[in-house]
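Right, I'll just put the structure down here and ask away after.
Note that one protein chain is taken out, while the other chains of the complex remain in position.
Chain IDs A and B follow the sequence of writing; residue 1 opens each chain.
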Amino acid sequence: MENKNHENRIIGFIHLNWGAILILILWEYWVVVNDFNPIVMPSPWGVLLDLIKNPIIYIENTAQTFFIAVVGLFGGMSIGTTLAIITWFSPLLSGLINPTAVLLSSVPVVSLIPIIARILGYNMATEIILVVIITFFPSFVFITAGLRALPPGSQDLFTSLGASRISTLKKLALPAAFPNLAIALRLAAAHAILAAMIAEFLMGTSGLGYLFAVTKQEFLTERAFGTSVIATVISVIAFIASSHFEIFIKNRFT
Amino acid sequence: MTGIYPNKNFIFGILGIASFFIFWQIIGHFQLAGLSWPSLTDVLKFLLDPERHGLFIRATVATFRSAVMGFLVGALVGVFLASSAHLLPILRDGSDRFAAVINSVPSIALGPIFLILIDREATPAGVASIHVFFVVYVSMSSGLKSATRDHEDLFTVFGASRIKQFWRLNLPYSAPTIVSGLRLSWPAALIGAIIGEWFGASRGIGILIINAMQNFQINLLWSAVLIAAMMSLLFFGLITLLERLAYQRFR
Partner (left out) sequence: MSNASIVIENVTKSFSIKGNKEKVVAVEGISLSVMESEFVALLGPSGCGKSTILRLISSLETPTEGTVKINGELPKSMVSEHSLGVAFQDHALLPWLSVWDNIALPLEIANRPIDTKLVNSLVDLVGLRGFEKARPKQLSGGMRQRVSIARALILSPKVLILDEPFGALDSFTRRQMNIELQRIWSIQKITTVLVTHSVEEAVFLADRIFVLSIRPGKIIREVLVPFDRPREQSIMRSKEFHHLVDELTEALDSTEEINNFDRNISQ
């Protein structure tokens, strides 16, 4: 009986992860066939060994990047939500801000990094602000839409019940916007981690992005790849977690 | 298409954008944010200087080419994978996860990988293609699922094979969503191309940015950013037009 469970688990794992497994196999094969020097292209095993043998460096830098990503994400989503609520109250502000926000969102974020770094200085606060800027837009757009995606007839209901504007916001618009908030979180989470890394890559003194830049320069290629692997793993975990959260919210609020 | 009356929203929008530019000019002119924030007029003067035309045009063309290449490759792969996953449902969960993993690899890590796989000039297109792939894959997957159960039952009862159903039902149904996805993926392609250029390309907007950053050339930096923004916006407008047509024709 236990064997069957075991088998099912393995099959389930393969069913879901054949993509990554395929990549790893191809990677190993490619390295072996081309007989690459590990400095040029390491093998998966080499990367894994480096990860296992140097946990502290990885953990320290990962914690740093994670911290920046989380704080920035929280900040960006808070500002996005607040602005969405403000524009909900005032159609005038909404009309003014929306097109400008769309305009600004079309500026490739990576090109803003050097500019903001110039203005605010090369430090952790700037990195956090960059993440805030990147995560602000999806949350603003999605929550603005969510505040307006009300159950049919509910706005009339609230009007006929004599509800104040604030009451309508608290009891109707905000709960209605929750599913969209969850979607925005999923999108923003992925962006946050990437943004933190790029910011560190370009101008940081610590963190996974910085580690990547430095090890690449010093030809410690296995470690550079190790950083990427860790970053990927964190992103995937964040993606899975936020997807589950999204499904949970959808069930609770619709 | 409904008539475009200069209604309230349109006017507000223009007002908002105009005030943003005025804001920019004021801060730059009075150096309120220090040397790193030039006035709009200074940036425009720099950008439009005839002596620099060649430089900017070459850079823009290089980045544009990479982004378009990446766009096409990424879109094709995305469409292919999404269609396969639709036609062979057993692949679906795995390919969703695969796409998510590919998307989670930080773009800067992709640089060195592509450098080895293809040459340094093609790397920007490579990075761009990864970005585009994910957006197109997700859009198309969701678009293919959007034909309702009733429609699919109808086709089955008429004896349509799975492939026929795919061509005649799912594909047309997914057209609007695909075009939405293409629209969203262009900025991603641009960002991918710019990042890819940092790994050794000889010219491009990304190169301008890095050089300007390392050599304290503020006006150059802002000019490059402005160009990138324009590239994004113009394409945005084009695709939005395409999207409107797709919606009208297929829904």
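Throughout what follows, contacts are C-beta pairs under 8 Å (C-beta built on N, C-alpha and C of every residue); 3 or more make two chains touch, one makes a residue touch a chain.
Values in this document were obtained by computation on a predicted structure and should not be read as measured data.
K.L.:
For the chain that's not shown, point to the residue among A:Ala163, A:Leu187 or A:Val214 touching it.
P.N.:
Once the missing chain is taken into account, the touching residue is A:Ala163.
K.L.:
So which bits of chain A touch the chain we can't see?
P.N.:
151-154, 156-163, 167, 171-172, 175, 178, 252-254
We take it that only the chains that are shown with their structure count from here on.
K.L.:
Where the centres are mean C-alpha positions, what is the separation of chain A from chain B, in Å?
P.N.:
From the centre of chain A to the centre of chain B is 18 Å.
K.L.:
In their shared complex, at which residues does chain A touch chain B?
P.N.:
15-20, 40-41, 92, 94-100, 103-112, 114-115, 117-119, 190, 193-194, 197-198, 201-202, 209, 212, 216, 221, 224-225, 227-228, 231-232, 235-236, 239-240
K.L.:
What residues of chain B sit close enough to touch chain A in their complex?
P.N.:
Interface residues on chain B, with respect to chain A: 8-9, 11-17, 19-20, 33-34, 36-37, 90, 93-95, 97-109, 112, 116, 187, 190-191, 194-195, 205-206, 209-210, 212-213, 218, 221-222, 224-225, 228-229, 232-233, 236.
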